[in-house]
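Coming up: chain A.
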Amino acid sequence: MKTAMTPLLSVSNLQTHFKTPHGIVQAVNDVSFQLKKGEILGIVGESGSGKSVLAQSLMRVVPETNLCKASGEINFNGIDLMNLTPNQMREIRGASISMVTQNPSTSLNPVFTVQEQLLETLKFHPQDQIKNPRKRMLQLMTEVQLPNPELVAKRYPFQLSGGMKQRIAIAMALMCEPKLLIADEPTTALDVTIQAQLLELIKSIRNTHGTSIIVITHDLGVVAQLCDTVGVIYAGQLVEYNTVEEIFQNPRHPYTKALLDSNPVFGNKQSSLKAMKGQPPQLTKLGAGCSFADRCEQALPLCHHTPTDLIRLGEFYYHRCSVPTLDGVANL
Partner candidate 1 sequence: MTHRWRYLLERLIQAAVCVWGVSVIIFSITHFIGDPVQLLMPAEASQADRLAYQQSLGLDKSAFERYIIFFTHLMHGDLGQSYRFNTPVLELIWDKFPATIELAVAAIIFAIIVGVGSGILCAIRPNTWWDHFFEWFSLSGMAAPTFWVGIMLIMLFSVELRWLPTSGRSGMTSLVLPAITLGWYSTAVISRMTRSTLLETLDTDFIKTSVLKGTPSHIIIFKHCMKFMLPTLLTIISLQFVTLLAGAVITETIFSWPGIGRLLIQSAYGGDYPVVQGITVVCSIIFVVIQFSVDVAQFFLDPRIGQRQ
Partner candidate 2 sequence: MKFSSPNRFAALFLICALSLPNLSFSSPTGKLTVAVPSEPATLDPHKASNRYNYMFNSNMFEGLYVRNDKAELVLALAESVAIASDGLTYTFKLRKGVKFHDGSTMTADDVKFSFERAINPNTKNPLLAYIKTIDRVDIVNTDTVALKLKERDAIFLKKLAFAGWIVPKNYIQSVGEDGFAKKPIGTGPFKFVSRSINEQIEMEANEQHWSSVPKVKSLIIKTVPEDAVRLALLQTGEADIVAEMPPPLVDRINALRGVKTLSHPSGEIYWIVFNIKDGAKDSPLLNPMVRKALNHAIDKQSIITNVLKNQAVQISGALAPSVAAVDKNLQPYAYNPALAKKMLADAGYPNGLKIDMYSSVGRYTLDKDISLVIANQLKAVGVDVNLNLWESSKWVGDLSKKYYPMSYQAFGNTVFDPEGLMIFGLHSKAFWSFYKNDTVDKMIDDSLKITEQKDRDTHFQKIDKMLYDDASHIFLWESKILIGMRDKVNWKPQPGDNVYKFWNASVDK
């Protein structure tokens, strides 16, 4: 049923498993979500929760050598990315979907100038509407608020500051006017002041270009400031997926609650800060039960060995928990 509301990206039952000497790692486990045009989705989780692998899976850049299972459906603009040949996928990367990575100081090639790296993207993905690549580049550099774009373009990465490098990375991602931008921890490695500027920048990109954006972060502040919808990821699973307001004001999943409680800004102001107990589970040792059960304060005996219930919250949103809650209907 194609309507105007057809989402740009629709991911269903995405699974990515690796083999390692210690066993199979279920890095991404049955993830489903949808993303509309112009929407900003935040994927939030602790380190090791599989959020970066999720991003890599969407781009299909998970190292193939030890990949042992990649299944599910990634419907992007009517195309199932999982069925594309490597070369077709390559044509999409950097053109329709692009990505900004975490560490600006290492993500640019040190032996090429800024402009070589920026213009290259267009060389691999020629765009009809872009007649003058250089003009486009300078325009984007201005847009990401780089001072003196002409001069900066001729510089090598090591001659620039971290913030400038990340702006260049963003400009590079935007070169081909992508429909979807994935930002993996875009601000983690930067100073706080620059973080805020960059978040504003990302927001303005959405506003001016109408780009859909997935922001992957462990920082709830980033989510609150930037996102429209939020997916909370734990042990490779989206345990809760909802609008930003619902997540912050009415968290359903015990993990989401715990996450908020452990944060000084978003936690319950009345009680003191609560550190989450325990450690995230090893992704090689996931049982049939809820992966959060060991750390969950509300866990019931059945949680440890029965698969979680998927509880739908409206048309798109859901959370996964077997502990009965007041709203929502178990969808068994």
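Criterion applied: all candidates are chains of the complex that A comes from, given by their letters.
One rule holds in what follows: a residue touches a chain if its C-beta (ideal position, glycine included) is under 8 Å from a C-beta of that chain, and two chains touch if they have at least 3 such contacts; residues count from 1.
Remember, predicted model here, so these are calculated numbers, not experimental data.
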item	value
Of 1 or 2, the one touching chain A somewhere in this complex	1
In the complex with candidate 1, residue positions of chain A that touch it	59, 61, 65, 90-95, 98-99, 101-103, 106-112, 120-121, 124-125, 156, 158, 169, 172
